[in-house]
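Input: a single structure, listed below in structure tokens.
All protein chains of the complex are present and in place, except for one that has been dropped.
Our next item is chain A:
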Amino acid sequence: MSTDTTSAIGPVEGGPRYDVDNPAPYIEAPRKRTGRTPRATRGNFEMAAWLFMRLSGVVLVVLVLGHLLIQLFLDGGVSKVGFAFVAGRWASPFWQVWDLLMLWLAMLHGANGLRTVINDYAERANTRLWLKGLLYTATVFTILLGTLVIFTFDPNIR
């Protein structure tokens, strides 16, 4: 036990501890941007992807359920589907735009979903790289193929 009367805490009574001649130490705010902070290498891609999933999802609910209703439910279900049926529908720009929009949104929505799944379960960086490379290749190929088919469809091919 010490009989020392000086406290570790400065005097409370008798005026403020800090004054003009004895300023408080300056503490820098955490995560403050300074001259040594590296420049941001990423934008807000993940946030944009998150938002895209919700916006495209709402549109796809309408496009895909409408598509299912026409192809699998009305007029005998899948029985009536054939080349003539496709030719009849793609004669109208409305259904061409419908299918084109559905193709692009569904492929991008699905590709981003699978990208998330790969990021979650593929633990090795190399595995992720290859799986995503395969995913992006297949996605670009399928989007381009589908777009080409809609734009170059010829009902009098034979």
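Keep this in mind: a residue touches a chain if its C-beta (ideal position, glycine included) is under 8 Å from a C-beta of that chain, and two chains touch if they have at least 3 such contacts; residues count from 1.
We adopt the following convention: contacts and distances are computed from a predicted model.
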item	value
Among "Succinate dehydrogenase cytochrome b-556 subunit", "ABC transporter ATP-binding protein", "NAD(P)H-flavin reductase" or "Threonine/Serine exporter ThrE domain-containing protein", UniProt-listed name of the chain not shown	"Succinate dehydrogenase cytochrome b-556 subunit"
Residue touching the undisplayed chain, where the options are A:Tyr18, A:Trp130 or A:Phe153	A:Phe153
Positions on chain A contacted by the hidden chain, ascending	54, 57-58, 60-61, 64-65, 68, 72-74, 76-79, 81-84, 86, 103, 106-107, 110-111, 113-114, 117, 121, 123, 138, 142, 145-146, 148-149, 152-154, 157-158
